[in-house]
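Omission of a single protein chain aside, the complex is shown with its protein chains in their original locations.
So, chain A:
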Amino acid sequence: MPATAAAEAPPSAPEKLAARLSSGEAGESLLTALREIKNQIIGNRTKKLVYLRLHAVPRIVALLSAPSSPPPVIVQAAAAVGSFACGVEEGVRAVLDAGAVPHLTMLLSHPDAKVIDSAARTLRIIFQSKMAPKYDFLLEENKAFLLSLLNSTNENITEFAASIIAHSCEKPTEQTSLCDAGVMQKLVYLLGGSTNQRDTCLDAISAIVRTNSDAAAKFISIGNGKAFNSLMGLIQDRYPRTRLLACVCLITVERAFPVYFQEMQIKSKLIVILLDLIEEAGRVGDDAPFVLKGLIEESEELHRQALSVTAAERLCGYMRKGKAVLEARRLEGILLVLGELSSKLEQSRAKLIELQVPTLVIDLLKHDCAQVRTAACCVIKNISRSLKNLCAGRFGTESTVMPLVQLLCDSSTSVQTSALDAICNVAVNLTTKKSVLLQCGGVSTLSQLARSMHSEVRLKSVRALRNLMFLLDRKDKDFIFTELTASTLTTLISDPDPLVQEQALALAGNFVDGCGDSTKYIFSEDISILNAVSRQLKSAGSPGMCIQGMSFLANIAAENDLHKDAVMDCILPVSPDLNISTPNSFLVNFLQSKERLLRLSSLWCLVNLVYPNHKNSLRVSALHSAGIISQLKTMVNDPCLDCKVDPFPLKEFTLRS
C-alpha cells in the first residue's frame, strides 16, 4: 500500500542530512533538512555526537549569517545550534568554535521577531554553559548593550541578558559597575516576569551580590526592602526550581551581608525548605542538598538549628528509603550534609549514631560512584571525631575499618585521600582492645602509601600511622616501625612538604613515648633519624615541624644520660674546628618564639635534659655557654601561664645557675 503521509516517513540518515547542509541546497529543502536535524538531536546526546562528528555545526552556524538565508532558515538554524549547545560539552565547544555567538548577537537586531526570539533563546542556552566566553562589563559599550537587552520587552532577550550576568559577573569591580548602572533594580523588576525569566534573574542577582557587602546592602535597600520581601516570597514559590534558586540567592545575600540576618528564623525556614526540596525530582532535588550543606557550613549554630527541625531524621529517612534508587549526585549531597552536620557538635554525632547512620554509610563505601564513596568516607571521618565513641571502640570495628582499608587501593585519588582521613580518626584507639588496623594489613598499606609520590597521600598516611601509634604497647609500636622502616621515617622527616615533616616527627615522638626501649631503633642506622631531626630544626622550618621536632627530642631526653647527651649534641652541635659547642643554638630562638607551643616543647626538652639531677655540670655548663640559661631566666614573665609556671625543677635550676 503506498504511503500517504510524509510525517510517517523514516528519518533520513545523518550523513545524508549533513551533506544537504553544504550541497548548495536552498529554500524548502534546506529548511526541511535543518528541521529534521533539529528534531533528531533534541534531548538525544548520541545523535548530537553523530552530527558533531559529521561537522554539521560549522555548516549550520554559517547559515546564520549567510545573506541568502531567509528568516525561516535562520530560525531553524539558531534553534539547532541551541540544541547542540544544550547539555553536551562537546556541542558547546563546537558551537563556540564555529563563532556562533557574534552571529547570534547580530541577529538580536534582525527585523524578524521570530529570528530575534530564536537567537536570544540560543544565546541564553550558550551562556548557561561554563564554557561560554566571559563578558567584559567594564567596557562602556558592553554595559550599554547589556542595559539595552535588559530594557527589552522581549523576555527571551531579558533572560539572555540575565544569563550573561549570571555567567560572567565575578569580580567586585564588575559587581559594583553593574550596581551603579542600575542593573540590580532592573533585575528585581524582572522578577515579576515569567518563571524562566524569574529564575535567570535570581541567578544574576546571586552573581552580583556574591561576597560583595555593598551590593548585598543595595539589594536589601531596593524599594525599602520590597526586593528582599519579594525574594522571601519566592523561597515559597509554587515552582521547586524557583524555590531553590531563591534559597541560593537569599543565602548569597546573607553571606555577603550577615548583619541583616541576625534572626535565626529565616535560616531555619531555609533549612526546612531545602530539606523539602531534596524530595523533588530531577536536578532540583539533586542540587538541594549541596545548597543546604553550603548554608550550614562551619556554623555550630546552624547545625543545632538543623537538628531542631529534624534534619538528621529526614536525611536518614531519604537515604534509608531510596539508597538503592537515589541518583548518585543526590546521595552524595545527602552524605555531605550528614558529614557537615557531624563535623562539630557531639550532639549531632550522637543523633546520627542513634539513627544508625554509620551502618547506612558503611554500605555506601562500596557504591559504584566515586563521589558517593568519597562523601561516605567524609561522614565516617566526622562522626568518628567523637571522643566518647572512640573510647567506647565504636569505630574501630572490623565492619568499619576493613572497607576503609580496601578503599586505600581505590582507583580514585579523591576516594583514597578521603578514606585516609577517615582511617586517621578511627586509628585513634582509646580502648584496651587491639586495633583492627594492626591485624588486617592496614599498617603495611599505610606504610606503602607513606612513600607515595603524592604529597597529600603521604601526609594523610603518616598522620594515620601517628594516630595509630598513640599509646600503643611497645610490641605493636615496634611492629609499625618495622613496617615503615627507619629509612622511610628519616626520608619523611626530611620531606619537601613541611606538613609531612610535622606528622613524621609527631609519629616519631609517639614511637619513643611510653614504656620499653624504643631508642634502639632511633639510634640504629647511624642515628640517621636523630640527624635528620637535628638538620630540620637547624633549618628552622615551619613552626609545626619545630614544635614536633622539639617534642620528639623531649621524649628522647626523658630516657637515660646517654640519650640526654645525644639530644645535647642535636641542640648544641660541636663545631668541628674549635671542638666547642656553637653558641648560637636554635633553641634560644625557639625559646623566644611567638609560638607558645614551640616555647613549651623547648622548655620540656630542657626540663628533661636537667631532670632528675640538675647538677650535672657538663650539660648545665653547655647550656650556660649557649646562652640558653639566660634566656630561660627571661621567661619568668612569659605571657603563657604554661611557660611561666615552671613545672618541675627547671625554675629552681635556673635560679641557682
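Heads up, the rule we're going with is that a contact is a pair of C-beta atoms (placed from the backbone, for glycine too) under 8 Å apart; a residue touches a chain by one contact, two chains touch by 3 or more; residues count from 1.
In the analysis below, contacts and distances are computed from a predicted model.
A.B. asks: Match the chain absent from this complex view to the correct UniProt protein name in "RabGAP/TBC", "Glucose-induced degradation protein 4", "Transmembrane protein 107" or "Small ribosomal subunit protein mS29".
C.D. replies: In UniProt, the chain that is not shown appears as "Glucose-induced degradation protein 4".
A.B. asks: Touching the hidden chain in the complete assembly: which of A:S129, A:T242 or A:N608 does that?
C.D. replies: A:N608
A.B. asks: In the whole complex, not just what's shown, which of A:K218, A:K293 or A:R466 touches the removed chain?
C.D. replies: A:R466
A.B. asks: Can you tell me which of A:A350, A:L430 or A:I629 touches the chain that was removed from the display?
C.D. replies: The single option touching the absent chain is A:L430.
A.B. asks: Which positions on chain A touch the chain that was left off?
C.D. replies: Its contact residues with the unshown chain are 346, 381, 384-385, 387-388, 390-392, 421, 424-425, 428, 430-432, 463, 466-467, 469-471, 503, 506, 509-510, 512-515, 551, 554-555, 557-561, 563-564, 600, 604, 607-609, 611-612, 641-642, 645, 647-648.
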